[in-house]
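The other protein chains are all here in position, but one chain of the complex has been omitted.
What follows is subunit A.
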Amino acid sequence: MSSTTNPPTHHTSTIGAIGAPSRRNTELALLVFAVVIPVFAYANVGLAIDGKVPAGLLAYGLGLALLAGVAHLVVRKFAPYADPLLLPLATLLNGLGLVAIWRLDQSKLLQQIHVAGGKATNQLLYTAMGIALFVAVLILLKDHRTLQRYTYISMATALVLLLLPLVPGLGADVYGAKIWISVGSFTIQPGEFAKIVLAVFFAGYLMVKRDALALASRRFMGMYLPRGRDLGPILVVWAISILILVFETDLGTSLLFFGMFVIMLYVATERTSWIVFGLLMSAVGAVGVASFEPHIQVRVQAWLDPMHEYVLSRTPGVTGVHSDQLQQALWAFGSGGTLGTGWGQGHSELIRFAANSDFIFATFGEELGLAGVMAILLVYGLIAERGIRTALAARDPFGKLLAVGLSGGFALQVFVVAGGVMGLIPLTGMTMPFLAYGGSSVIANWALIGILIRISDTARRPAPAPAANPDAEMTQVVRPS
């Protein structure tokens, strides 16, 4: 991978890369684009809707530039060898998300149903909190291996986070999915944070157990079957995923956690059999739960025949669980066509509830068209691939596992949400990272980017001094292939 994306003389190789460029100026240059593009988009929305440049343009532009600038300076100081793409890409998505949220704030329909109105200001605040967490991660987490110490604390934390929405009085049922908790006037999606904490736990756990899982197995029909007792962890994670599915009725969260675990298990053990097991177990779990859980059944029916679901949602007497949202989202995408209607000129407010959160991708689809959506998907793809590249470059197994878990989980989340909104897979209750309105999502994903940047800095940082034994060095070189 590395040799195809970078000149072979640096990066992936480890200690030999003395004097590798830090790429901080590349990052700065890219950041300028990542700030300027959303600023233009913002102006564009104002011009399209009100015919004038929006009054908040300066404040918005300065706010975004300030946040990006702070993040960049902190990276420059505390993680000078970090991957130069991650921060600009995340900033670009976050900026565009802010624009789309502000654009939907202008919709009278969404204002009437209290979905939009002043949400962009909130989101800017959440972004600031996200950047603050990002900065805190970089300053406080000098070495990602420190996290290894918290393996079992992470497990406990993740379990608590996942179970919080089920606590009576705390959990909030939002359109059937119980993945929210409300604290005062805030609603928090703990699953977004659990995603990171779980990756830490899985990485720490698998690093210790990988040998046992990989080697102590029997060969059967060309596959290595794990021993019964080694199946324990995967069964526990599977059971928790099923519980999430049953009690929080959210297919996306369940799929994300289980998928992330299977990816990390596969990387840790290098055994394909785990993937086969993982797929089988997810299939069994999903089909099994879907056979008795009406909320999931409705989602699957809506996915198979969104038009019928649209009709049902308009039929007096059978509304309630039925929603026209998916069909509305598909119409939004279709109406956008190749080039889109342009900022502010679409009608994605017809999606109504969650138009600026779960379904915000449809707004991009309608207003930026196929071209814009493909660009955004590629940006997401780049983030995931840069994360995996960080895993490749990382020198320690914990770093590798954590990086691949976070980026794999990120990619899965994008796939599950975008695929759901575009009707490729059944709809779930998760949100597009960085684009969607919601504090939990933005804050957690900035922390995720912070950890990836920390790992990539460690991976690319030149060794403080040449190693004593040149042979030992060579054994660590990752061969470009």
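Simple rule for what comes next: a contact is a pair of C-beta atoms (placed from the backbone, for glycine too) under 8 Å apart; a residue touches a chain by one contact, two chains touch by 3 or more; residues count from 1.
Throughout what follows, contacts and distances are computed from a predicted model.
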Quiz item: Can you pick, from "Sugar ABC transporter permease", "Ion-translocating oxidoreductase complex subunit B", "Urease accessory protein UreD" or "Penicillin-binding protein", the UniProt protein name of the chain not displayed?
Solution: "Penicillin-binding protein"
Self-check item: Residue of A:Ala384, A:Leu402, A:Met430 or A:Ile455 in touch with the missing chain, whole complex considered
Solution: A:Ala384
Quiz prompt | Residue in contact with the excluded chain [from A:Pro54, A:Gly204 or A:Gly408] | solution = A:Gly408
Quiz item: Taking the entire complex into account, which one of A:Gly56, A:Gly69, A:Gly419 or A:Pro462 touches the absent chain?
Solution: A:Gly419
Quiz item: Which positions on subunit A touch the chain that was left off?
Solution: 1, 109, 263, 266-268, 270, 307, 310, 327, 330-331, 333-338, 347, 350, 365, 369-370, 373-374, 377-378, 380-381, 384-385, 388-389, 391-392, 397, 400-401, 404, 407-408, 411-412, 414-415, 418-419, 422-424, 478
